[in-house]
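Here the structure is laid out as structure tokens; the discussion comes afterwards.
Missing here: one protein chain of the complex. Every other protein chain is in place.
Note that the chains take the letters A and B in the order they are written out, and that residue 1 is the start of every chain.
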Amino acid sequence: MKLGRWLSDHWVMGVGVLVLAYLFLPIAVVVGLSFNEPSSRLSYDFNKFTLDNWTNPCGPGDMCDAVVRSVQIGFIATVVATVLGTLMAFALVRHRFRGRGATNLLIFLPMATPEVVMGSSLLALFVAGGFPLGFWTVVIAHVMFCVSFVVVTVKARLSGLDSRLEEAAMDLYASEFQTFRKVTLPLVFPGIVAAALLAFSLSFDDFIITNFNSGTTVTFPMYVWGAAQRGIPPQVNVVGTAMFLIALLLVLGTSVRRRRAT
Amino acid sequence: MSVVGHLGTAVGPHETPPPPPRRGRRLLPYLLLLPGGLWLTIFFAVPAVQLAATSLYDPSGSLQDGYAMTWEFGNYADALSAYWPHFVRSLIYAGIATVLCLLLGYPLAYAIAQKATRFKNLMLVCVIAPFFTSFLVRTLAWKTILSDNGWVVGVLRDVGILGADGRLLATSAAVVLGLTYNFLPFMVLPLYASLDRLDGRLLEAASDLYASPLRAFAKVTLPLSMPGVVAGTLLTFIPAAGDYINAELLGTPNQYMIGNVIDSAFLVRLDYPQAAALSFILMAAILAMVFVYVKRAGTDEVL
Partner (left out) sequence: MADKGDLRLVNLTKRFGVFTAVDDLSLTIPQGGFFALLGASGCGKTTTLRMVAGLEEPTSGKVLLGGSDISRLRPYKRPVNTVFQSYALFPHLDVFENVAFGLRRRGVGDIRAQVERMLALVQLEGYGKRRPAQLSGGQQQRVALARALINHPRVLLLDEPLGALDLKLRRQMQIELKRIQTEVGLTFVHVTHDQEEAMTMADTVAVMNAGRIEQLGAPAELYEFPSTPFVANFLGQSNLLAGEVSGRSGQDILVSAYGSRFSVPAGRCRAVDGDVYLGVRPEKLHLAPNSDSVPAGHQWVTGVVSDSSYVGVSTQYLVRTPWGTEISAFASNAGVLAQVPVGAQVVAYWRPDHAFLLSRQAGAGDATQPLLEPVP
């Protein structure tokens, strides 16, 4: 039977699309809620359509400050983590050295440790050392858990890089430094960019570790958490939607550019 | 966008393999590793050790008066006896969520890897896209979806799965659902990476050798995708076990997981030795389960 055949050929894809829909459902809700005027502070239901949230995104006090704070922390943490992680990735892929096992363990353990444990232990360290909790302790914490992800991402890109390309460059009169600048770096760069984007999104979105180490500083996720008790202003969903759209544009932009380059 | 990009290399039929990495100047690798390694050591390894020490402090101390190191292994026993329900609950919730992620994620990963031809990249973007919205904002959206006045609950009540007063929010179901949702991409991506490498011709060969689609799946696809299954399971289970946001936002104190307990121990009750002990018990439980799982699944190369 034709229908039966079609079903058996396509059921996997059907399930896959359903799961994707499931993944997108909350996003759709977030977008929808950004146009919502809630009936009360503590209500999570759809009430009335309004554009007020978008025209007045910084209405709730402190929210935009929190967003700015998150962006600042994210930016600094991304730069530092990307640099540190890229250096480590180069060492791991391109060089031989002792203590490779220990290094790998040090890099991969943070990815396998629950955030609760990492956040709390870092807090204990800061408290014991007498460091004031705030902006910089958050940055330090973010760099810490982002480095591992940067290493893994850059390492994947770097190990896919044929070392014979660098040999060819040297065969064609490029010194080690010139080879790095003209061949290695341009080819690894997409991996570094991907790692930086990953680090930024991990940092911006982090709550648990940030919560432990922020003192009185408020980042966007912390603002949302606090608001969840007091009542969520709908502008939170505006920020959520905006983040989603910006990131989506970035991703589509890079893949369009990549397709045009080939 | 592929987060882990890959440059293919064309290798000829009789080619000698590429030479090992050049032995550069002896000191260079150590210099490259130094900044990152130092950072991780100071801000990860040292705190971990410090935490271990804290778990053995005399619990009768406090932040103001300081703690005395009394090798108080009893802290562990006390913590366990007080909070073992939360531990068990965390492991159960994380376990169920992981299984659900596997059941949902495998077909999706398979569809993207083997069935999607033109839409592969688009679908991958769709898997990663939810990441872009703040984790907390997404989870709060579930409060709207599962709300008592919402469509989902309404349908379930009409159909009879839920009683007339039945709710989804503030129940274990909601927490597990939230966990499943939030960690699904962590399951899908490694599975996809593994399934993408599966050569479709192997399934053709199985079919040629009298295997039904189900048998071919069980005997060929599943075993070959095991590394992805292991990686995805670990990447899902480990953070899920330590999570407390879903429990806090979608559940009640009855659903609190060990993460909630540790959080309050550190930030509310300021009982550092107990909090540290709880953290390490959690770590130990996770590592033990991971170890057993990886051994049984037969792959030692997880990363």
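We take it that contacts are C-beta pairs under 8 Å (C-beta built on N, C-alpha and C of every residue); 3 or more make two chains touch, one makes a residue touch a chain.
Here the structure is a predicted model, which is why all the values come from computation and not from measurement.
Participant: Thinking of the whole complex, not just what is shown, which of A:Leu7, A:Leu51 or A:Leu172 touches the missing chain?
Facilitator: Checking each option in A:Leu7, A:Leu51 or A:Leu172, the one touching the absent chain turns out to be A:Leu172.
Participant: Which listed residue (A:Val183, A:Val224 or A:Ala247) would be found touching the missing chain in the intact complex?
Facilitator: A:Val183
Participant: Residues on chain A that touch the omitted chain in the whole complex?
Facilitator: 162, 164-165, 167-175, 178, 182-183, 186-187, 261-262
To be clear about the criterion, only the chains that are shown with their structure count from here on.
Participant: Provide the C-alpha centroid distance between chain A and chain B, rounded to the nearest whole angstrom.
Facilitator: About 16 Å separates the centre of chain A from that of chain B.
Participant: Considering the complex alone, what residue numbers of chain B touch chain A?
Facilitator: 1-9, 18-24, 28-30, 32-33, 35-37, 39-41, 43-48, 50-51, 54, 63, 104-105, 107-108, 110-112, 114-116, 121, 123, 125-145, 147, 149-150, 181, 184-185, 213, 234, 238-239, 241-245, 248-249, 259, 262-263, 266-267, 272, 275-276, 279-280, 282-283, 286, 290, 303
Participant: What residues of chain A sit close enough to touch chain B in their complex?
Facilitator: My answer: residues 8, 12-13, 15-17, 19-20, 22-27, 29-30, 33, 44-46, 83-85, 87-88, 90-91, 93-97, 103-104, 106-110, 112-118, 120-125, 127-128, 140-141, 143-144, 147-148, 151-153, 156-157, 160-164, 167, 187, 190-191, 194, 198, 201, 204-205, 207-208, 211-212, 220-221, 224-225, 228, 232, 236-237, 239-241, 243-244, 246-248, 251-252, 254-255.
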